[in-house]
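Shown here: the complex without one of its protein chains, the others still in place.
Per-chain numbering from 1; labels A, B and C assigned in written order.
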Amino acid sequence: MTDVVRQIPSISGAAARRVLQAAIAAAEAAEQPSAIAVVDASGNLSAFARLDGAALQAAQLAQDKAYTAAGFGLPSGQWHEFLQQDAPLATGAPTGIDRFVPFGGGLPLSVAGQVVGGIGVSGGHWSGDDQIAQAGAAAIEAAQ
Amino acid sequence: MTDVVRQIPSISGAAARRVLQAAIAAAEAAEQPSAIAVVDASGNLSAFARLDGAALQAAQLAQDKAYTAAGFGLPSGQWHEFLQQDAPLATGAPTGIDRFVPFGGGLPLSVAGQVVGGIGVSGGHWSGDDQIAQAGAAAIEAAQ
Amino acid sequence: MTDVVRQIPSISGAAARRVLQAAIAAAEAAEQPSAIAVVDASGNLSAFARLDGAALQAAQLAQDKAYTAAGFGLPSGQWHEFLQQDAPLATGAPTGIDRFVPFGGGLPLSVAGQVVGGIGVSGGHWSGDDQIAQAGAAAIEAAQ
Partner (left out) sequence: MTDVVRQIPSISGAAARRVLQAAIAAAEAAEQPSAIAVVDASGNLSAFARLDGAALQAAQLAQDKAYTAAGFGLPSGQWHEFLQQDAPLATGAPTGIDRFVPFGGGLPLSVAGQVVGGIGVSGGHWSGDDQIAQAGAAAIEAAQ
């Protein structure tokens, strides 16, 4: 029976809300109105907030960055470098992969080396979004 | 110039998160794993949480209940009675109106008699969802 | 840290393919060209086959039946009875819940009383689809 079921380690709802809260605090400290999304290991939305003044587009972008990061287990911002080195992928990945965001602001959430979800932030430039996402991710790394 | 701009009173992000938190507490007290969504006066998602164990479908349903309630300024649960009395609407509204959920669990959020957003809850039967939504809505009514 | 991660018991890929194989065998024995889908506990597609001659629509229906069953943890065929007893739900669920299929052919896949996925079959009448789905589900129940 052991091979019938596998256990998917996934961020709990409570932890997802802590990640969200930490990212909100970082966005407020940076005075950067942002949308912030946390998805579980299976890509399903777990927690979300949109701060007053965030761009309308930020809600979708934050969710898709979180999905991009959780699904591949990589920061969304790493994709640009990968695509630079692989012309067919560079041509086709952005259009061929649903909900793919290949710039910063999406980070996998990991516990003990295993991806358990993802966080996505959209508000300012992607470099700043990345820092807010890191503040969110740190909330569960610190808890371990 | 006064007629160029109108002010749309909308729930603030901070208040949306308080509504969410109150609804989470009610769902936990009722031991009902639920998804909970808060949208602003324009229907845009403002805050969201999915509790562990909620049905996969609950995430979409909660958002659409909130949208249904905020958009029409009516509890989603009132629509069944309206549809009963209007055969053409009964035939066409559920399929003809995008994101329309005509059963309980969605409530408009009002301040001083004005709709400023909506909350949607999906987890158990819609009658229980409605009670959790009411607990969320009470969080800003109490604040006034 | 225990509250940071939760384990989601989910059907393994190998077991999903055994379920699929058993359902294919049942569909072939019944001479019923069918599409068969197995999703994991989070609703993501795990295994799929479309037999020659199956209706074009069957591919989508099989996936959505599996999703309906896994998401709610109920056979899709039970919904008709539920809807009979709940007029608001009867009006709104079929159109208001994305990917909702309230007739037979979708079954949750359970191990030790826990839902770990879902199977959906579409090919003939839903009553026959249900029997093929049961043959699939039996493949992992037998293994326990």
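The definition used in the following text is that a contact is a pair of C-beta atoms (placed from the backbone, for glycine too) under 8 Å apart; a residue touches a chain by one contact, two chains touch by 3 or more.
Since the structure is predicted, the reported quantities are computational estimates derived from the model, not experimental observations.
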| item | value |
| --- | --- |
| Visible contact partners (per top-of-document touch definition) of the missing chain | A, B |
| Which residue of B:21, B:44, B:78 or B:134 touches the chain not shown here | B:44 |
| Absent chain, residues of chain A that touch it | 52, 55-57, 60-61, 64, 77, 79-80, 83, 90, 94-95, 100-104, 126 |
| Residue ranges of chain B at the interface with the undisplayed chain | 1, 3-12, 14-15, 40-44, 111, 116, 140, 143-144 |
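As a working rule, only the chains that are shown with their structure count from here on.
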| item | value |
| --- | --- |
| Angle, in degrees to the nearest 5, of the Cα rotation that carries chain B onto chain C | 95 |
| Proportion of interface numbers common to chain A and chain B (over half same, under half different) | same |
| Whole-Å gap separating chain B and chain C, where each centre is the average of the chain's CA atoms | 30 |
| Inter-centroid spacing, chain B versus chain A (mean Cα positions, whole Å) | 26 |
| Shared interface positions of chain C, touching two or more other chains | 6, 42-43 |
